[in-house]
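Below you will find the structure I want to go over with you.
Now for chain A:
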Amino acid sequence: MTAVEFLMLTKGPLFQAALAVFALGVLVRLVEILALGRAHNYAAPRGSAALGGLRTMYKRFEPDPGTFKAAPFDVVVGMVWHIGFIVALLLFIPHVELIKSTFGIAWPALPNPVVDAITAITILGLLAALVHRLAHPVKRFLSTPEDYLIWGVTFLVMITGYLAYHRLINPYPLALGIHILAAEIFLVVLPFTKLTHMFTAFVARYYNGATFGRKGVQS
Partner candidate 1 sequence: MTEAVLTPGADLPESSGTTQAAGGFSLARGLNALREEMDAPVASFFSSCVHCGLCATACPFFVETGDPKYTPIHKLEPMRILWEQEFTFWGKLKGVLREKLPLDKLGLDKHFAGKQVTDEMLAEWEPLLYDSCTMCGRCSMVCPVGNDIQYMIRKAREGQVASGHSPEGLVAASVRAVNTGSPMGLKWKTLDVQIRHVEQSTGLEVPIDKQGADYLVLLSSMEIINFPEYLEALTKIFAHAGVSWTLSQQCFEATNAGIQIGSKDIAAVLVQRVVDAAEALDVKNVISPECGHAYTAIRWEGPNAIKRAYPFKVFHIIEVLDQLRADGRIKTEGREDDRLSLHDPCNLARKSGVIQQQRNLMDLVAENFVDLKEHGKMQWCCGAGGGVSSNERAEALKLAAFKKKKAQIEEVEPDRMVTMCATCRTQLEEGLEEFTMDIPVIGLTELIADHLVESDEGTHA
Partner candidate 2 sequence: MASIGDIPIKVEGEPAAPVAYGNALPVLSQVRHALAQLIQGGEPTQIDLGAMPFGPGDEERLMTLLGSGEVTASVDALGPTRIQETAFSGVWVVEYLNTDGQRVALHLEVDHAPRLLRSQPADLSDALAALDARLSAPDANPAPGD
């Protein structure tokens, strides 16, 4: 198989297949969560559950000062690479073009050198996060093979993207194909692992905020 054939395979049928597994899988996960429902709450509310839920969906992006003091490394590194990942995913011009062609919506993108720098920082952040996971007693204790798997597929997407952008693998169609394949692995793995937190975290935050909001506490 030539590099161009490989690229066409990853861009064509494999991409379609990965996208189908991703869309189907994520919706199965979300709907199966929501379909479980909640018991009716008879207690008289003190505050608004819905407003509390919506606020918490946003508020958990801001770490509370006590947590920052207790675990500054987690907070900073975690935020840095999450933001970096999302920026690289959504604000890199080739990705915007891809989204436009797939979903029909587009938005302004960032200059390539900016995305490049952010990607480099994100890769360093991911490496730091792995070292921390291996070294920190609590993280090491909690970690399962799945945690390392999702780190791996995330790292693979970032590093292959970086290598392709800098044309460090030759020929370029091979580099691009590898990156697209890595993204497809990410998409396929996502619904079956805790990578679903990309979506379910907002559901979780809503329920958390709604439970506390009903009692008049902004969580």
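What we mean here is this: a residue touches a chain if its C-beta (ideal position, glycine included) is under 8 Å from a C-beta of that chain, and two chains touch if they have at least 3 such contacts; residues count from 1.
Selection criteria: all candidates are chains of the complex that A comes from, given by their letters.
Treat the numbers as computed from the prediction; the structure is a model and nothing was measured.
Evaluated over the candidates 1 or 2, chain A touches in this complex the candidate numbered 1. Remark: chain A residues 28-29, 32-39, 41-44, 46-47, 56-57, 60, 63-64, 66-67, 70-71, 74, 78, 136-144, 147, 150, 191-192, 194, 196-197, 200-209, 211-212, 215-219 touch candidate 1 in the complex.
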